[in-house]
Structure formats: C-alpha cells, structure tokens
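All protein chains of the complex are present and in place, except for one that has been dropped.
Order of writing sets the labels: A and B. Residues in every chain begin at 1.
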Amino acid sequence: MIAFVKKYEGLWLFVHSPAAIIAALVAVLTFLGAAFAPWIALVNPYDLASFSLFDGLLPPTWLDGANPKFILGTDDQGRDMISAILYGARLSLVIGLSALSIAAVLGVGLGLAAGYYGGRFDAIVMRIADVQLALPAILTALLIDGIARGILPASIQQDLRVAVLTLAIALSLWVNFARTARASTFVQMNKEYVQAAIMMGQRPIRVMFVHILPNILGPLLVIMTVDLASAILLEATLSFLGIGLPADSPSLGTLIRVGMQFLLSGEWWILWIPTLFLVALVVSINILGDFLRDIFNPRLR
Amino acid sequence: MVYFILKRMIQSVFVMLTVAFLAFSLFRFVGDPITQMTGVETSVEDQERLREELGLNDPFVYQFTRFTGDMLKGDFGFSYRTRQPVAEMIASRIPATLELGVVALIISLLVGIPAGVYTALKPRGVLTQTILMTTLVGVSIPTFVIGIMLIFIFGVQLGWLPTFGRGGTVQIGGWESSLFSFDGWRALLLPAITLGVYQLTLTMRLVRAEMMEVMRSDYIRFAMARGVPTASLHYRHALANTMVPVITIIGLQFGGVIAFSIVTESVFQWPGMGLLFLESIRFVDIPVMGVYLVVIAFFFVLVNLVVDLLYVAIDPRLRIRDVS
Partner (left out) sequence: MLTIKDLLVKFPMRFGAFTAIEDVDMTIKPGEIHGLVGESGAGKSTVGAAVIGLLQSPGYVANGTLTLGDTDLRNLSPAEAHKVRGDRISMIFQDPQTSLNPLMTIERQLIETIQTHSSLSESEAINRAVDLLEDIGIKNAAERIKAYPHQFSGGMRQRVVIALAISTDPELIIADEPTTALDVAVQSQVLDLIQRLAKERQIAFMLITHDIGVIAQVADRVTVMRKGRVMETGVTAQVLGKPQHHYTQQLMDSVPPLDRKIDRFRVPEADDTIASNGAMAENWLLEGSQHARTGLSLTGLSVEFAGPRTSIFRKLPPYVALDDVTLNIKPGSIMGLVGESGSGKSTLAKAITGLVTPSSGTMELGDVVLPYGKSRSRQHPSRQLIQMVFQDPYSSLNSRHRIGDILTEPLWFYGFVKDEQEREKLAASMLSLVGMQPDAISKYPHQFSGGQRQRIAVARALLARPRFLICDEPTSALDVSIQAEILNLLKDLQAKFGLTILFISHNLAVVRQMADDTAVLRSGKIEEVGETNALYTAPQADYTKSLLDLTPVMPTTWQT
C-alpha cells in the first residue's frame, strides 16, 4: 500500500489538484490548437485571400453588431481573432520550444561537464555564465537582434527573423540549465554509485549521461517548464518592443503590439483577448512548473 | 576574508573585460565603422586615411587595449546617429534609469520580504494560498502588459497619474532627479510599480523557500526547544539566516531590473538608458549599444561586490576563520 502510494503519489496529487488539472487542460488544448491550426482555424492570417476587410472590427458575438461566424470578433484587417490567436500561439510555441531545446542541450551539456570535471573547466564555464547573467535575457536577445541587423543584409533579415529570435531566446536561457545541471551534478558526484562507476573505469561520457543525467532530470524538468514560460514571455516582449516579428507573421506578442493601437478606442477585444490568452497560457505553464517542483522537492510543500 | 573579497574583485574584472571585449567586437566587426562615420561623398583615399588615423589597421590586441584604455579614461567614442559623444548621451540618461530601478527594487523588497516571511510561517493559511496564487499570476503577466494595464486603469480610466515621461524633475548638481517634487513622484509611481512587480514575486518566492528551509533546521528546532520567544525565533534566528542566500539572488536580480527597465521605459516613454538602447538598436547605433552594455555590466558587477561585502558582514564564518 505504502509503496503503491509512493509510486503514484504524483498522479494522486495531480488528480486532487484542480489548479493543476485546469492548467494542464489549458496547456494541452493550446498545444493541440496550435499544432492543428491550419485545419481548425477559420481563416489563415498569412493568406490575404482568406479574409476580407469588410469583416473588419467586428466585436465578439456577445456584443451588438457581431457576426456569429467570428466568435471572438475580428481585427481591423478582418482577420478572425480565434484564427489569429491559434496561428499566433503556433508561432510563439515553435519559437519557445526550439529555443528551449537549444538552451537545454547547450546548458545541460555544459553544466554536466562542469560538475563532472570541476576545477578549471568548471571555473571557465561558470565565469561565462557570470557574464551571461550580467547581461540578462532581454538584453541578450536585443543585442543579438541588433547584431543581426548590423551584419545581415536587409534582404534576408525578414526571412531570418524567426531564427534570430529563437537563437536570442536560447542564448539567454542556457544559463539556467547550466547552473541547475551543474549544482545537481555536484550533489550526484558525491554519491557512491557515481564513484563506483568511475572506479570501474567507465568513460566520462557514459558516467555523465547514463548514470548522472537520469538522476538530475527532476530539477531539469522544472527548469524546462519554467523556462518555456519565460521563452514565451520573452518572445512576446521582444515582439512588443517592435524588434521581434513583423506584423505580417503575427505571434502572440505581435498581436498584442498591434492591439495597443486600440487601447483608447472602443475595439478593446483586439488588445485584451490575445493578452488574456497569453497570460492564461503562461499562468498554466507556471502552475504546472510549480506542481512539478512540489513533486520533486516535497519538503517545500 | 581579504582574500575572499580580492578573489571576487578579480572575477569582477574578468567579467568587465569580457563585456568590454564584447562591446569592442560589436564596434569592430558589426558593420564597418568607417562607412558609418563618413558619408557617401568621402573618397576611398580619405576613408583609408581615416582608417589609418583611427588605428583600425593596428594589430587586434593593440586595438582592444587602446579601446579599454579609452574607456577607463571616460572616452566612449561618438554615436553614429547623433554624432554626439556617447559618454554624454548615456550620462544624461543614467539618473532616470537608476531612480526607476532603485525605487522598483525597494518596492519589491519592502513588499516581497514580509510577504515571503508570512507565507513561509503560515504555509496553510488562506491568505498564503491567495498570495501564492496572485504571485503566480504576477510572474506570468509580461511586464509590458502590467504597464499597459496600469496606464489603462490609473491613467486613462481614472486619470489620476500621468502615463508617460518623468513629469517635473529637479536638477541637483548634474543629476536630474524625480525624487524631490510631487510631480516627479507621480510620474515615477506607475513605472516603478510595473518594474517592481516581477522582482517582487521573485523575491517573495525566494524568501519563502529559504525561510521554510531554515525553519526546518536543527538550530531553529533547538531554539524552539529552549523556548526562545517566537518573535526572536522568526526574525533574529530564522530571517537572519535566510538573508544570506536571499541577498545573493537580489544581487543577481539587479540584472533583471535593468533588463526589464528597457521594457518599462518603452511602455512609459521614460527617458532612461533603456529607451536610448532601444533606439540605438533600431538605428544600429553600435557605439551606443556597446557602451550601454559596458555601463550595465559595470553596475551589475558593482552591486554584486556590495553583495559580497554584505555577505561578509552578515556571516561570521567568512569573517573569522580560526577554529580552535
């Protein structure tokens, strides 16, 4: 019984936490919606032929003057808000997840190696991490963006915006992974199973990835969740600052920036609906992150 | 102890040199400085002469050394865009950003630390759960959205506070300050709250986690077993021990304050360094970008040195070595 409870404790906690269930639901629905956007969206925001200016500025269906076809209304171009959000979430998630993957591979690799080898290698990695910390996420991202503007010819800049943005976000997030992986590796290095593996003469690569890595996945998973939220926020912020994505390939951040024009006019939904959606998505991811943290570090519960 | 401080200073110098190197690389390799400085009408020979005069044909290491030397003397070069000395441009913007950042940091500490202590001591209370949920939402709202919401509510709907700019400022020496006029404070309030909210949630969660950890420690349980008064137990014993890790993170967070001040300044059109930096990116004004980097890194390093000193002040284990 006790063993059973222990094994399925995570599941049990999940089933008994309404916040976690709702958060998971929001996150999963968003992921699905984003993944299948081309098939379920009413219009394609990239395809000018699929929407019409005549449908512009229609309010959501519960307000007067709405068209029941557009449940959450339309923007000034006549784009269906739901479609815009689905495609926006798609782009935001693609950027967020790719940036996260790059950051995770780079950060975990360096962190593991730093924790394993210690000494000079560790010192160098940590000093680089210090420099990266002195230049926080937004700054790094802005800087990379600025450099890209400086060295890339204007003609291909537009095409590379997504790549630049992804790289910028990835570079600003790797430190979290590296520091967490390093700290956890240090703890594991003192464990006797690692010493046993080293004593046997196993190759460092095997010790790091076969023995240590599975034991530090817990904290890394937490960082991964929290950083996915950061990546989405970062993308939105950069797009808001006008140096992220252009208006014709709208991510969630771009939608909000465009919506800002309507802050003072009556068409509030163009600003607040994407904003609300972004916040709901990030809150959900953060709730899941907190939930994972509780599971992996029950003492803080 | 002296060695500890010295070691940290050497590390700081390393960080500064790296950042200076970054700035230098930016200047040197992103675009050609000569084409930026001269117009189309300048002849190739003139460009070449200028290149020679500026030492751009010298060996790399030599150029970097000179670049660093100039920086130490306060010579930061000229902006490509405005042709003004970068030093002046940045210096005139420093007060706005520093005042914004410091006030935001103070807000985040004044609210974040007590909230963290409370939620740690009463982990199952209703208020605690409410605070925790609120802060979770708090970290999930992008800073710029918080800014927009505050503008919308207090600026547009209620009309209580100004929505952009610094309002009335007072000149003190060369320092243009918002802190000495009512008008200045009115203008400062919304941006500072916007900037402070995110740091506040981080501070609170960190204090809470550390405090809960400390409350479980043997020395707290021993103090409880000795009947040490609760107030002393919580504040003199527990909170003091919590502060050691907390101030480290606060030092690191200073970077975050600066970074998000870019966003805040953009939302509120606050004439600080961040706004200048954004403009310089838009116009690929490399010298300004580079110098901004160096200045930010300098503040960061400075704050973290202060944190190290605080460390030594708080923790006797760093001050007194001898075990007898």
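What we mean here is this: a residue touches a chain if its C-beta (ideal position, glycine included) is under 8 Å from a C-beta of that chain, and two chains touch if they have at least 3 such contacts.
Nothing here was measured: the structure is a model prediction, and the numbers come from that model.
Visitor: Consider the whole complex, including the chain that is not shown, and state which of A:Asp47, A:Asp64 or A:Glu192 touches that chain.
Guide: Answer from the full complex: A:Glu192 touches the omitted chain.
Visitor: Sort through B:Gln84, B:Thr130 or B:Ser232 and give me the one touching the missing partner chain.
Guide: Answer from the full complex: B:Ser232 touches the omitted chain.
Visitor: Of the residues B:Val13, B:Met133 or B:Ala240, which one touches the chain left out of the display?
Guide: Going through B:Val13, B:Met133 or B:Ala240 one by one, B:Ala240 is the residue touching the chain not shown.
Visitor: Can you name the residues of chain A that touch the chain not displayed here?
Guide: Chain A touches the chain not shown through residues 1, 3, 5-6, 12, 191-193, 195-196, 198-203, 211, 214-215.
Visitor: Go through chain B and note every residue touching the omitted chain.
Guide: Spelled out for chain B, the touching residues are 2-3, 6, 217-219, 221-230, 232, 236-237, 240-241, 314-317, 320-324.
Here is the rule we go by: only the chains that are shown with their structure count from here on.
Visitor: Distance between chain A and chain B based on Cα centroids, please, to the nearest Å.
Guide: Roughly 24 Å, centre to centre.
Visitor: Which residues of chain B touch chain A once you look at their complex with the stated criterion?
Guide: Chain B residues touching chain A: 11, 14-15, 18-19, 26, 29-31, 133, 136-137, 139-145, 148, 151-152, 156, 209, 212-213, 216, 252, 255-256, 258-260, 262-263, 266, 277-278, 280-282, 284, 286, 289, 293, 296-297, 300-301.
Visitor: Over in the complex, which chain A residues touch chain B? Could you list them?
Guide: Residues in contact with chain B: 19, 127-128, 130-131, 133-139, 142-143, 145-147, 149-151, 229, 233, 236-237, 240-243, 256, 260, 263-264, 271, 275, 278-279, 282-283, 285-287, 290, 299-300.
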